[in-house]
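After the structure tokens below, expect a handful of questions from me.
This part shows chain A:
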Amino acid sequence: MLSSIFASAEAGEAMASFPILSALILLPLIGAIIVTLLSNRRPEYVKLTAALISVGTGAMSLWMLAKFNTHDGGFQFVSQHSWIDAWGISWHLGVDGISLFLVVLTGILFPLVILGVDPHHDEKRYLAWLLLLEAGVMGSFLSLDLFLFFIFFEIVLVPMYFLIGGWGYDKRIYAATKFFLYTMFGSAFMLVGIVATAALARRDLGYLTFDLVKIAEHASFATNTGRWLFLSFAIAFAVKVPIFPLHTWLPDAHTQAPTGGSVILAGVLLKMGTYGFLRFGLYLFPAAAVWAKPVLLTLATIGIIYGAIAATMQTDLKRLVAYSSVAHLGFIVLGTFAITSQSLTGGVMQMVNHGLSTGALFLLVGMIYERRHTRVIAELKGIQAVAPIFAAAFMVVMLSSIGVPGLNGFVGEFLILIGSFETARWWTVVAATGVILAALYLLWAYQRVFHGEPDEANSTFKEITLREGTLLLVFIGLIGFTGIFPKPMLSRIEPSVDKLIEHVEKHSDYKAPMHEGGHSTDSHSSTEEGE
Partner candidate 1 sequence: MLDLIWLVPALPLTGFLLIVLFGRKLGEPFAGILATVMTASSFVVVAAIYFELLSLPTEERHHVFTLFSWIPVGGLQVDMAWLVDPLSITMALFVTGIGSLIHLYAIGYMHGDAKFPKFFMYLNLFIFSMLMLVLGENLLVTFLGWEGVGTCSYFLISFWHTRDSAATAGKKAFVTNRVGDWGMMTAMFLAFAAVGTLSYEGINHAAETGGLAAVTATGIAMMLFVGACGKSAQLPLYIWLPDAMEGPTPVSALIHAATMVTSGVFLLTRMAPVLHAAYPWSSDVIATVGALTALFAATIAVAQTDIKKVLAYSTVSQLGFMFLAIGSGAYVAAIFHMVTHAFFKALLFMGSGSVIHGMHHEQDMRRMGALRKVMPITAITFIIGWLAIAGVPPFAGFWSKDEILLYAFANNRLLYFIGVLTALLTAYYMTRQVIMVFFGEARWHDHAEENGAHGDHTPHESPWTMTAPLVVLSGLAITGGVMQLPFSKETHWLEHWLEPIVHHSEANIEGTWASDNKWLLLGLAVVIACAGIAASIAVYAKGKAKAIEPEILADAWRYDSAIASIVGGPGRKAFNAVAAFDAHIVDGAVVGVGTEVRAASGLLRRVQSGLVRSYAAIVGLGAVIMLAWFLLRGVL
Partner candidate 2 sequence: MLSVVQPTNSWYLILAAVLFGIGAFGVMVRRNPLVMFMCIELMLNAVNLTFVTLATALSDINGQVVVFFVMVVAAAEVVVGLGIIVAIMRRRNGITADDLSALKG
Partner candidate 3 sequence: MELFVFVVAALMVLGGALGVITRSNPVHAALSLVLTLFGIAVMFVSHDAQFLAAVQVIVYAGAIVVLFLFVIMLLGVDQTEDVNIEPITVQRPLALIVGAGVMGIVIAAIVASKDLLGGRGSGLNASTLENPDANIRELARQIFGNNVFAFELTSVLLLVAVVGTVLMARRVKSNGAGK
């Protein structure tokens, strides 16, 4: 296994002569510094620089996607340099099918936000924070070192805190502080867990290292120790995801954050939690993860229903979308801990899907706010009559969020459910009812906002502008494409997922259900004929 990783590392080197992953992190970081240093006199230059840098990062991520070796489930483009050798910490980056699309999504979302959404003051600082944020997010998706992951996971709080607190709405400071402290509280346990993991792994490895792969492959933990360690990680991720009942920071943060912030928050930040569950839950503590399955499945299911119900009753459109995130991420967690090829693949894909559709929803809500300076559903009415195109865009995004086949949301959701059904039958049956509720709260909201005769406040609602249109078109294009032709994604995600499942099976008594052809081989053959 390890050897295969290094093999792929070489492959990665061969493919990428220069360390693309490090570049993905450092470019935005440097960009942030440059932007800070630029003079305030020529704001347009500031914006231009930021845009260029983010676009550059996005391009690199796409290039990486192109160069990504589909059939290899291991880590690619691996770059490893010793960093804090005193503590056995190394700058170890790598990307596999699980993180691949999250990285790409990050690479795509940020330029869109930077180009598409204006802060209303202090643009320079705003952009600097955004770029810093991008660096942090990239880092946490790419790190293969526990310590490295933690610091990226943690550093992300700072720019997000400033974005919410500096450019948010009326209750922004409360929301920002809540977000910061709540998440920090979660990671407090993870830090202890990380150190403990390394310290205990030392006994098996003989040397101190925080290297994820080394620990996961070669260290074994006593049953109870493993469970405690898993728990310490789980708390952090559960807060980040967020899983019921640790979710209450999210509505505030999402609602108070500026549009760009919400998009990023929903688009990629939450995924750091679900991603963490995969990478540092299942991969690092397979046995414990299997042990914790029932609890997490239950919480996830509760989250799905609970989030949906709570969303239905929201009076603030943005808050409604925020609660819908709780429900959607419940699906992802469900898929993660059902541990089947389909559910995991679907989970990973759903991370991206949710990023796209909810991100787009936040954009649209932001546009509504730009026009009407309110997000209160009761104050909006009959917008479709005056702005049909805007309404149409909203409709498409909404349908993808509801999970209508042909759009991306469905593929992920369906895979999650059909996969989970095999190992978590009853949870899935209950969770599936969330599909009904999703239709309920979104359609109801849509009806109240867009249908009916517009009152005079809404009758002047401005139709979508060209810039907004193009921005949304990108989202809708991706939504449609992945819905109709998800295979390119799936075929890249699945090998890694299968590898992960094998890993879990190897290190625990868990056995994933097999169908004729089984997961790995069959899928690979299919991917072959796919290319």
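As a working rule, a contact is a pair of C-beta atoms (placed from the backbone, for glycine too) under 8 Å apart; a residue touches a chain by one contact, two chains touch by 3 or more; residues count from 1.
Basis for inclusion: all candidates are chains of the complex that A comes from, given by their letters.
None of these values were measured; they are calculated from a predicted model.
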Pick from 1, 2 or 3, the complex member that touches chain A: 1
Contact footprint of candidate 1 on chain A as seen in their complex: 178, 182, 244-245, 247-249, 306, 309-310, 312-314, 340-342, 345-346, 382, 384-385, 399, 404-406, 410-411, 414-415, 417-419, 421-422, 428-429, 432-433, 435-436, 439-440, 443-444, 447, 450-453, 484-487, 490-491, 494, 498, 513-520, 522-523, 526-527, 529-530
